[in-house]
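To start, the structure under review is shown below, and the notes come after it.
With one protein chain held back, the other chains of the complex are shown just where they sit.
The first chain written gets the first letter, and so on, giving A, B and C; residue counts start at 1 in each chain.
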Amino acid sequence: VKTDRTEFFSDAVFAIAITLLILEIRVPDHGPLAPALLRLWPSYVAYAISFLVVGAIWLNHHLMFTKFAKVDGSLMIFNLMMLMAVAFLPFPTAVLAEALHRGEDQNIAAALYGGTLTVGGIFVNLTWHHAVRSGLLVGGLTDDDIRRISRHYLVGPIVYALAALLGFFIPVFALIAYAFLNLFYLWPLRRHGAPPASESDAERDAPEGP
Amino acid sequence: VKTDRTEFFSDAVFAIAITLLILEIRVPDHGPLAPALLRLWPSYVAYAISFLVVGAIWLNHHLMFTKFAKVDGSLMIFNLMMLMAVAFLPFPTAVLAEALHRGEDQNIAAALYGGTLTVGGIFVNLTWHHAVRSGLLVGGLTDDDIRRISRHYLVGPIVYALAALLGFFIPVFALIAYAFLNLFYLWPLRRHGAPPASESDAERDAPEGP
Amino acid sequence: VKTDRTEFFSDAVFAIAITLLILEIRVPDHGPLAPALLRLWPSYVAYAISFLVVGAIWLNHHLMFTKFAKVDGSLMIFNLMMLMAVAFLPFPTAVLAEALHRGEDQNIAAALYGGTLTVGGIFVNLTWHHAVRSGLLVGGLTDDDIRRISRHYLVGPIVYALAALLGFFIPVFALIAYAFLNLFYLWPLRRHGAPPASESDAERDAPEGP
Partner (left out) sequence: VKTDRTEFFSDAVFAIAITLLILEIRVPDHGPLAPALLRLWPSYVAYAISFLVVGAIWLNHHLMFTKFAKVDGSLMIFNLMMLMAVAFLPFPTAVLAEALHRGEDQNIAAALYGGTLTVGGIFVNLTWHHAVRSGLLVGGLTDDDIRRISRHYLVGPIVYALAALLGFFIPVFALIAYAFLNLFYLWPLRRHGAPPASESDAERDAPEGP
């Protein structure tokens, strides 16, 4: 089965979720504008982190699908569950902004945010492992390649879960961890120059993400 | 006529409707965060059910279109009416969450939800039957195949309508029925391994859905 | 220049505008649910009319582009102005629903709605006439074909403008006119069986729309 429509549907969900983030930033409707805009800084921080999180997941989703020769029903379901977590993200993003704004309950907001990403990361891993076990990969990947890619994906949910836990005690730690993970998952793209865009030129060294 | 643009437009509507669901969950804006987030459980349940409902309809829509060699104007109109029901779903989803949250009128909310899905399911069936009657199917489908697929599609609106009716008396029954139907329509994908993605490898045994 | 990306961008705007319509229907948040849902009937009517309006414009946009061999910069700008009117439609739709709900100012709401469609229809005509004058059409269209299609497109803005004007005095007349125009622009699809989806099988008799 070709991967086209699943990739298209996933791309559309990523693009919509990333663009809906802005709707959670409310326009100040009373009082002087300048201080009101400045008081919204938590919303800007939350917007930027979530935009990059979704962008990084999109880029790495893109990379993962270049390793798939075909998809099957289970893979589509795991992919759908991952998308459910991504499409949910505008909510914890807004909760996080609200908590930072109010200066209370940041730990709970950071944990909710990290928990959502952890669930998404788990389904990314389930998608990948299902593809490995069910022979859905393109040819030319050695066992070493697969082990290395598997390790790379595993970093996501583990660090997200740890950040969510520790963030429960020191909220700012979680935010730094989420920003760091973004760099981790975007960096390889820089280092390797270019992600593979088609099966034929799939770059066997490209790490993959969250 | 090729099916490409109709599929693209439908996919986009599915992707947008599934992603807009999150906008109906309002961020708690006063009081302690933890209990406020917990009180939102009906919204999470409604979000998850609707996400899977739309996901299942998308997957089965995808399967159905692999059986179409071409589309005609009537089919595009039936398809448009089906999309109208899908795009309407965020509203009954939010009504259901509100009713569960308030603990009253769940029966009416469950009936509205089921009614919307019933209407969608009826147009799925009209789309399919129009394609059968008008010779729009790909070659290689026996009368037995068509009868089996027709039966499979018919399950959707009938069970949705029954659930809406019974849910009017026992609301929780309706929710269980909607969850069960999701499993019913997602399960074949697992069992058969992979849905056919192109006419050439259309898998003649793949049941199709709601 | 190929028409692909302009069609894709337009399709996406149509799909998003049609799906955003639901966001204008607010969930009732107090009082018994059943009468509250019934009181929302103007929102359902406005949703259905606008969904079919956008659906009809999409279908006919699709048909028009099958007549284009290529696009140029001016055509893209006219097309962009048409999309601006389509993307604006959720606002007059919500205004119309609110006016019907309150039972006052329906004439102004109906005129705003019709005015938006009139502007959209004018840009549809400008797009078409620019393509005719600038030699962007596919081969095989006779002068008679072009005259007939031009007439067909002209119906849209003229009837919309008349409906907006008359609707200023008898609001319900405008609503009936918008519903009638939907049938007018969707009907050919039924009559002709199938719209042409590619230049090669462009059906020379297919009327085109608003």
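Methods note: contacts are C-beta pairs under 8 Å (C-beta built on N, C-alpha and C of every residue); 3 or more make two chains touch, one makes a residue touch a chain.
This one's a predicted model, so the numbers in the text were calculated from it and none came from an experiment.
Shown chains touched by the undisplayed chain in the intact complex: A, C. Only one residue in the set C:16, C:40, C:122 or C:159 touches the chain that does not appear here, and it is C:16.
For the options C:95, C:122, C:149 or C:174, the residue in contact with the chain missing from this view is C:95. Counting the whole complex, the residues of chain A in touch with the unshown chain are 7-8, 11-12, 14-16, 18-23, 25, 27-29, 32-34, 37, 47-48, 51-52, 55, 58-59, 62, 186, 188-198, 201. Seen across the whole complex, the unshown chain contacts chain C at 1-2, 4-5, 8-9, 12-13, 16-17, 20, 23-24, 70-74, 76-77, 80, 83-84, 87-91, 94-95, 98-99, 104-105, 108-109, 112, 134.
The rule is short, and it goes like this: only the chains that are shown with their structure count from here on.
Counted as hops between touching chains, the shortest connection from chain A to chain C is 2.
For the copy pair chain A and chain B, the superposing rotation over Cα atoms measures out at 90 degrees to the nearest 5.
Averaging C-alpha coordinates per chain places the centre of chain A 37 Å away from that of chain C.
Rounded to whole angstrom units, the spacing between the C-alpha centres of chain B and chain C is 26. Contact of a single residue of chain B with at least two other chains is seen at positions 8, 12, 16, 20, 23.
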